[in-house]
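Every protein chain except one is present and positioned as in the full complex.
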Amino acid sequence: MTAELSDLKTRLRPCFDDPVCDSQAAFRALMNAIAYPGRIELVNRLRDAPPPLHAATATLCLTLADFETPLWIDPHLASTDVLAWLQFHCRAPIVTSPKDARFVLADCRSQVPHLDELHPGEVEYPERSSTLILQVASLSGREGVRWTGPGINGTTTARISTLPRWFWAEWAMNSELYPLGADVIFASGEAIVGLPRSVRVEA
Amino acid sequence: MKRASTRPAQGYNFAYLDEQTKRIIRRTLLKALSIPGHQVPFGGREMPLAYGWGTGGIQVTASIIGPEDTLKVIDQGADDTTNAVSIRRFFEIVTGVATTERAEEANIIQTRHRIPETPLQEGQIIVYQVPQPEPLRKIEPRETETRKMHSYAEYGAMQVALYEDIARFGYIAKTYDYPTLVNARHLMSPSPIPKFDNPKMESSPAIQLFGAGREKRIYAVPPYTSVRSLDFDDHPFEVQKWEQCCALCGSTTSYLDEVITDDNGGHMFVCSDTDFCNTRQREQAQAGEADDSAPPTALAATEIPS
Partner (left out) sequence: MAYVAVKGGEQAIINSHRLIAETRRGNRAVPELDIDQISEQFGLAVDRVMTEGSIYDRELAALALKQAQGDSVEAIFLLRAFRTTLPRIAISRPIDTGTMAVRRRISATFKDIPGGQVLGPTYDYTHRLLDFSLAEKSDPDFVAPVAEEPLDDNAPGVIEMLGGEGLIEQETRSREDTAAFDLTRSPMRLPAGRDQRLQNLARGDEGFLLGIAYSTIRGYGATHPFVGELRLGEVSVTIVPEDLGFAIEIGEITVTECQMINQFRGTTEAGPKFTRGYGLTFGHCERKALAMALVDRAMRARELGEDVRYVAQDDEFVLSHSDSVEATGMVTHYKLPHYVDFHAEVQLVRRLRAAYEAACSRAAAE
């Protein structure tokens, strides 16, 4: 083992304590988030996420990603530690274009890929689209946006903070592609909110 | 009623499936929930039960279930039909989770052919076993064709098929696996539940997941989602009705099975949902003890051993 690799291994943060049960619990929270868009769900079984990944973002990677899911990662998030951690625990191939990725990891403090840069799926297989996992400062910010659609009993108000200015305008365009389109999961700390493509945003 | 959890089987992963397979199914479930009613292909696995016997539902349940869950399994509405017993035993062995027959105690309900009479709540997940996920298959046997029909929402052929019934019989002669339109976009098979149960799918607070193991398809209906049974303005959708009530609990609102009682064509009608029926009988017995003057509603209850 080279000195560099050994150094990396000692620094490498751990995975779940109980990979089987912890990923199951995380998945159920995530499934609830997608099934009930706008609701804040907690994923808090990972003790030590590699910064700058939030605990929720890292948990989603452990729960969803593996060698079959190409991953695109925002340069702001792609520290050596994060890349080593992802490679060791998820083995997901890292791709250079968001369009080639099943999961796209981005942070609002950086350049978030535009929604039309993501894979929208194929006409006969709309499920082959990218899922954007977007780190934001807070899921209970001051400004609210009204959502309607499947999983929402009437309407709900989502308070996602620090989104790029263009986000909701582009989301309206994403909705037009339905049943094609990208899906989004917002992550902040240990909390997540789901925004599947079926959700429409009231102007 | 609730059976406590036991230790899961040695030598197999929790819930039988390996973690890689669970991840594949979990990713598929998320996409299925994002596109309500759309059938998502998945790398289905061979299970230790035969295809057509619930392998799709079992794979879905195995991918979502955790040690804290309480599971109910029904077939034809009953907890004690052989296949329901067999599947419940499978999950007791491979997960050790608690099981129950009470619909309101379960947070995961795996079912074949029925939706419980007790309304589902938030926090509950119903997993349907689906033998044939494609609602258009009887009209068009080719997957390559039906996939195109779904892509462009070309569902005229189904409307025509239903209308042919009206022209011939004066009504739509379809009693189960009655086609639905989900989120005003995707035509969906409700799995072969009787059309009596279709209205329970509409805007349900629960998460509805569908697994077809042999055909390797998963689809889903999120909570509070429109699930409309196809019909025509002048021939609105309607469900089965019975002249009889349940011979055991007296229910006039539940789906009834016809039971043959003797060699002379004698028959009676009883609830297909055994939990619903047993609960009503217990409540009536308790009410009867409390108030001896109450009329006996369940006449034949004591004559039919369960």
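The first chain written gets the first letter, and so on, giving A and B; residue counts start at 1 in each chain.
Following the convention adopted for this analysis, a residue touches a chain if its C-beta (ideal position, glycine included) is under 8 Å from a C-beta of that chain, and two chains touch if they have at least 3 such contacts.
This structure is a prediction, so every number in the text was calculated from the model and none was measured.
Contacts of the undrawn chain with the visible chains, over the full complex, involve B. For the chain left out of this panel, the touching residue among B:151, B:226 or B:261 is B:261. Across B:80, B:164, B:238 or B:283, the single residue that touches the chain missing here is B:80.
The chain not displayed touches chain B at residues 12-13, 16, 18, 21, 41-48, 50-53, 55, 75-78, 80-83, 85-86, 89, 112-114, 131, 142-144, 169-170, 173, 175-177, 192-196, 214, 216-217, 240, 255-263, 266, 270, 272, 304-306.
Going forward, only the chains that are shown with their structure count from here on.
Within the complex, the chain B residues that touch chain A are 13-14, 19-20, 22-24, 26-36, 38, 40-41, 63-67, 147-148, 150-151, 183, 185-186, 205, 207, 221-226.
Within the complex formed with chain B, the chain A residues making contact are 19-21, 23-25, 27-28, 30-32, 34-36, 63-64, 66, 68-69, 102, 123-127, 129, 131, 150-154, 178-179, 183, 196-198.
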